[in-house]
Structure formats: structure tokens, C-alpha cells
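What you see is part of a larger complex, with each chain still in position.
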Amino acid sequence: MKYVMAVIKPFKLDEVREALIAIGASGLTVSEVRGFGRQKGHTEIYRGAEYEVSFLPKIKVEVAVPDELAERTVEAIQKAAATGQIGDGKIFVYELSEAIRIRTGETGSEAL
Amino acid sequence: MNGITNRMSRVLPALGWAGVLLAAAPAFAADEPKLDSGDTAWMLTSTALVLMMTIPGLALFYGGMVRKKNVLATVMQSLAITALVTLIWTVVGYSLAFTEGGSLLGGMGGFMLAGMTLSTTHSLAPTIPESVFVCFQMTFAIITPALIVGSMAERMKFSALLWFTGLWSILVYSPVAHWVWGGGFLGSAGVLDFAGGTVVHINAGIAGLVAALMLGKRIGYRKENLSPHNVTYTVVGAALLWVGWFGFNAGSAGAANGRAGMAMAVTQIATAAALMGWMFAEWLVNKKPSVLGAASGAVAGLVAITPASGYVGPGGAIIIGIAAGVVCFWAASWLKRAAGYDDSLDAFGVHAVGGIVGALLTGVFAVEAIGGTGGLLEGNAGQVMKQAYGVIVTLLYSGVASWIILFVLKATIGIRVEETQEREGLDISLHGESVV
């Protein structure tokens, strides 16, 4: 199994979710993160003093998939999340040693 | 003209016509104005409005400007000061400020509000019950030290704050209030201060600057992001200050009359002008008009019109407002940066600077037909000097006295929290609570 983790632009979440469902992912987990990268942050102004906010709001999407689905998952995310502009984010893929469904105790791909 | 006659003149328009009514009621002694239910209604309301300025107004204004880990500690300061000063004012503060005494300090005849009954009045507001006058003035005594904490935010020890507030209220607020309003030497010298530009704002602002210097800068100042965690709170606070300020300024007429109405009108106009002044200045300089700037501009305008309301008309109000907005923007951004002190929430930059702008311009724009005294524009050039005299005396006395109080506290119980407490946030470290 593979664990696919993507950092994307917040407003792309709905599209990514739909793309993942379309290819058969059974679930996903998302969280709010802040990212620093090529895309520059903005300047906030505070009582006349400028302050560089270096981190931008991003959404992290995590989805565990069987090995055979991994490639399609990455493709689906990439297509759905891309705007072509700097700051679109990254996709990272890891090996997943084991997965367990808490409710039933099922393991492996069945647990996903 | 001394402070009392000065202030008395505010109620004269009311007396003008009320007097006639009373004349028709021969049962009354002509020389003893009686309670007026309309004036009383307005002063009861004004008292509620000015209390609302401190809690929740100032609590939110300041609470929104600190980091999230310090918001509860900040609102707690307004809350605790409200309670502490209420008790001090009841016991000695009112007496020292407003009962018969010398030109430097009132007497102790009003200790524990002794002598106050359902029917007594105070000569400064002869048509309302003394109890209402006491409460109205109490709300001024409360907000003044509450303003100071803006300079101490995010690093002051809570116990030291209580000591400071108690001592400062007795040793600084009551005397200065007496000098200007209670029959003391500044009022006698002809210094005009309708609702407290000197007594409240310059007084608090300079004390704040001293406190900022004594406390030192916050950890991370100019390096970490110390920006406001919730400007929405700050806007709500500014709005409640604005609304409550009608009680502050129009209430300072002591009656529901034409002078109160004019004070309300110029308050509204100057505040609007100052908001615009700050906003456009910032827009020009920083390319974006910040919401914090608009809220700060409004407060700067409210501060500056405070001494002038009751003396100036709409035209003067617009100019005072614009001046306050632009100058306070400059003070809170350029001056603070240049001088290098960490006046966390700009108590000095807004209240002292705005108060000085207002006090001096009162001397320029005062209209005889409104407040009984004309200013520079009406040929009374000396008034600006008198105003400057009031400003300087207040800056000096409050600055030095605040320094002494803080110096003693620093040497004894300490005034600043530990470094780890400051990093963890005052909410948890001082009060054991946090906002989710």
C-alpha cells in the first residue's frame, strides 16, 4: 500500500476530493497547514510597520491507497490541483507498512 | 475664571430656560436649582455609556490587538481596574478630586461618600443627584488607568498592575482631576478641558510611555510577528468606545441641553474626520488602508475632540479630527519606530499625542458663543498658551509620578513577568486559562 500526501491550494480541495472519489479512493483525511516555498508570502501591515508573513495557508490531503491505485491517485491529484501558477504544491508518496480499520479490525487493502 | 465657574457655564444654557420655568414656581428658592428629571435621565445614561467604554469597549479594543495567548489577561486588566478604581473612588478618590480643598488637592469631606443623600447635588452639576455625579465621574476615573495598560500589554505582572492602578489613581488621577475640574489651579488659570483631554488622555498616555520604558520591550519585538490576533474585536471595541464617547463628551455638559447636543455633534464629526485622516494617510504611505488603522483613527479623533467638545463648532471639529488622524498615524508608526520604545498598543501614540493635538487646537478653535470662551481664531491668542500650560504641567507631573510609582514597584515586587511566562502567554501563566 502507498500513502499519498499532497499539499494543495485551499480552494482546490473540492476538486481534488471529487477526482479522488472518481478513481475509487474510499476515504481521505485533510488538515490545514501553512506552507513556505517558492511562492512568496504577503506583507501584512501593523501600525505602520510592515510584517512579512512568510507562510501561506495550504491544505494537506492524505489518502492511503493499494499499490495498484497509487499512480492514478497521484495523477488525479495533480490534474485536479494544478492551476499552473507558482504555489500549486507538492505530492509526496510513502510506503505504507500496514493499515487497520478500527471499527472491524480488518487490515491491509481491505481496511482502506 | 476658575474650573468651577468654567464648568458651571456648561449648565447655564440649561439653567437659562429651566430657570424661567422655576421662576413660575415660587415655592423654590431662586438661587438653588433643583433636580431636573431630564438632566438626570441623560446623566444616568451617560454613566452607563462611559462604563461601557471600559468594559467591554476598551477590553475588546485592546484584547483584539494582542496575540491570542494574551487576550484573556488583557481583558482581565480592564475588568479588574474597573472594580479596583470603583472602590478607591468611593473611599477617597471622589473626595480628593471633587470636594472642597486647596488648589492642589480636594479635602477628605467626602470620605466614603459621606454626606451624600438622595437630595444632595454637586455644584458642578446642580440639576442632578450627587450620586449620579459621583458615578459619572467614577467612570472617568476608571477608564484613565485602563487606557494605560495598552502600553504594558503582554508583559505586565497582574499583581503589580493592581498596585500600580491603586496608587496611580490616588496619587495622579485625583489630583489632576482636581486641578482642572475640581477647583484647582489649572482650571483657575483658564485651561479649557471639556471632557478630559488633559485629565484623562494626556495623563494616561504619558504614564503609558513611562511604563513602556520601565518595562522594556516584549520578547521578539521587531523580530517575531506580534500583530493583532483578532482585529474584529478591536473594531467592536472601537465602535463601543465611539458610541460610549457620546456619554463621555455630551455627558460632560452635565445636562441634556444645547451644549450637550453640540458636544455630540462635534464628537461625531471629528471622529469621522480622524478616521478618514488616518485611513488615507496610511493608504498613501503603505498602499493599503488597514482596518486597525481605521479603528485607531476613530479613537484618535475621539481623544482629540474630548477637550474641545463643548467649546468648538463643526468646522473646528473637522480640522481637529483630520489633524488628530494624521498626527497619531505618524506617532504610532514613524515616531514609535524612530524612538524605539515598545508602546505595545499605542497608548502614548494615540492618547497622549491625540490629547495634545486636541488640547492645543481647543485654544485655536474655541467659539465664545458655544463655550463662553473664544480661541485664537476669535482673537484670544492667549488661550493657546493656557492650553499649552495645562499640557506641560500634566505631562511633567504624570510622567514623574508614574515613574516613581513604577520604580518603587519594580524594586519591590517586580513589574514584569518571567520570560517563560511571557513566552507561554499570560492567559495560562497568570490566570490558568486559555482560549480554544
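Some observations on this one:
Going in written order, the chains are labelled A and B, and every chain counts its residues from 1.
The definition used in the following text is that contacts are C-beta pairs under 8 Å (C-beta built on N, C-alpha and C of every residue); 3 or more make two chains touch, one makes a residue touch a chain.
Computed from a predicted model, the values in this text were never measured in an experiment.
Per chain type, the number of copies found in the complete complex of this structure file is summed up as A x3, B x3.
Here is the rule we go by: only the chains that are shown with their structure count from here on.
Inter-chain centre distance (chain A to chain B, centres taken as mean C-alpha positions): 52 Å.
Those residues of chain B that touch chain A in the complex are listed here as 225-228, 282, 285-286, 288, 290, 292-293, 296, 329, 332-334, 336-337, 346. Interface residues of chain A facing chain B in the complex, by the touch rule stated above, are 44-51, 53.
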